[in-house]
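Mind looking over this structure? Questions follow.
Here the complex is missing one protein chain, while the rest keep their positions.
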């Protein structure tokens, strides 16, 4: 497929992640097709491992990526796939190999996802191909075991917060501002920012009450500063207040103009979102109370309570007016 | 437009953020059109504020969202837009108001984005409409000033890290696993995970060296555990090693099956990504050295150095073989 502006960074180089995604799609298709080629239980091939991958030359916007995949080894329960990616400039006709990747897939039954099925064996042209494949198979098996043990490390030491504290549900995401997020002037659409804010607020609310949650209202949102294409934005949310059936979450948007500009990170937007928790029948559920610990948390809870009571009073006044 | 699975949560309710994004797009179109309706400098309307918005009833997958927008007030430099959203079930014909939102836009010159242009005045049917609009205008102006002052707060206390330390570039993102991220079995495609991992690694690398960076290679990636639809995944990255011209970033993927399941957060994937920094001409640039502070950071740096030297030796051996 043709590489688009959203697939690339501002210098026009396609993200490695976009290429990895295409490689995996090709691998998943060929190995799923192979594992279903003999009569038997239908299955889907699940990715188990990607071997070390080098990006040999960068791909650019407007080029066509050609992805080809081939099955190179089968063990009893796994398939090795070799995927090659070529970039083609369709205007000049120039072609370059950009990636060669090796992936391992395991067939899982469609009926029972915890059941690993058997893989139909492939035919090898020469005996050595099978032997070399077997060697690769044994090596990766060992390596998988090793990394599994090494894997206990954690990057951001969270101090095991208690359920229902502010720290427990607090969340943040980063987003690299791409071309389709922006207006003609090269600044982020307000709507894109709001969508990300709602996403974070929703995760905070769901972490707090572990049920299906929906947005009930959004406080006034002020856009203090423009956010430029190529920025990284950090959207972070924390719960500030809970009533019996609603949760208030404060969300901040900070922009980090990290390429090409000497400017510091700045606060671009902030707002309060209110969520409610719903049962499977769509009825509002009671919400666990927020446990406040620090002085700041207690102060913010009181402020949130003020906003909640004010909104409630306003709504009642409107209903009385409407009833008259 | 028709609401799709990707617009909604697993219970089928459309995300508030999707609706907010549609509202803002409608507002941006009508106000840009209005501000360009008189001869003069061409401009684009930028969102300055969204008034408090209530979500009156949930919208569902398969329903059609009808969005209508109207300009209700103009001051010298700003436009007030009223947007209404109706959900329509095209199977039953049932329609419901889901949102009413008020947005404020400011016209920015296409030639000079820091120049705010004048807004062509609208005609009011009755004098009271203009007076009420003016009152709303004054109120929101005051409120914007207030929130601007309140806005200094920060959610995640970062301890002012020095440039080029591990803590300085360390980054993480959260992602809610949606239907289009998943296979037929309801588990995340490996390719989707890898794309997010590359995104985080790229942000870490760019934060460290503040230049255009590209993926050079990815270490073997093992997928230890499946990640289910509806999970929140946290992808976090930290720099472990720098050579003269490359950076190694360790990336972890943790899954949080927070709805419907009592299970704890678990480590699903981890890998090392190597990035290089490029000049505007596409030549590799020297990379600032990573400053290690703690014992763990120093140990990880040495381990990274080991991997780097090993890869280098392997590559040299291959080149010698190829030359023979």
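A and B are the chain letters, set down in written order, and residue numbers restart from 1 in every chain.
Definition applied: a residue touches a chain if its C-beta (ideal position, glycine included) is under 8 Å from a C-beta of that chain, and two chains touch if they have at least 3 such contacts.
Keep in mind that this is a model prediction, so the values were computed, not measured.
**Student:** For the chain left out of this view, which of A:1, A:76, A:126 or A:283 touches it?
**Tutor:** Touches the omitted chain: A:1.
**Student:** Per the definition of touch given earlier, which of A:61, A:86, A:113 or A:291 contacts the omitted chain?
**Tutor:** A:61
**Student:** For the chain that got dropped from the picture, name the residues of chain B it touches.
**Tutor:** Where chain B meets the chain not shown: residues 1-2, 4-6, 25, 28-29, 32-33, 36-37, 42-44, 61-62, 64, 88, 90-93, 110, 179-180, 182, 184.
**Student:** Since one chain isn't shown, list which residues of chain A touch it in the complete complex.
**Tutor:** Within chain A, the residues that touch the unshown chain are 1-2, 4-6, 25-26, 28-29, 32-33, 36, 39, 42-44, 61-62, 64, 90-93, 110, 179-180, 184.
Convention: only the chains that are shown with their structure count from here on.
**Student:** Measuring centre to centre with CA averages, how many angstrom lie between chain A and chain B?
**Tutor:** Centres of chain A and chain B (C-alpha means) sit 10 Å apart.
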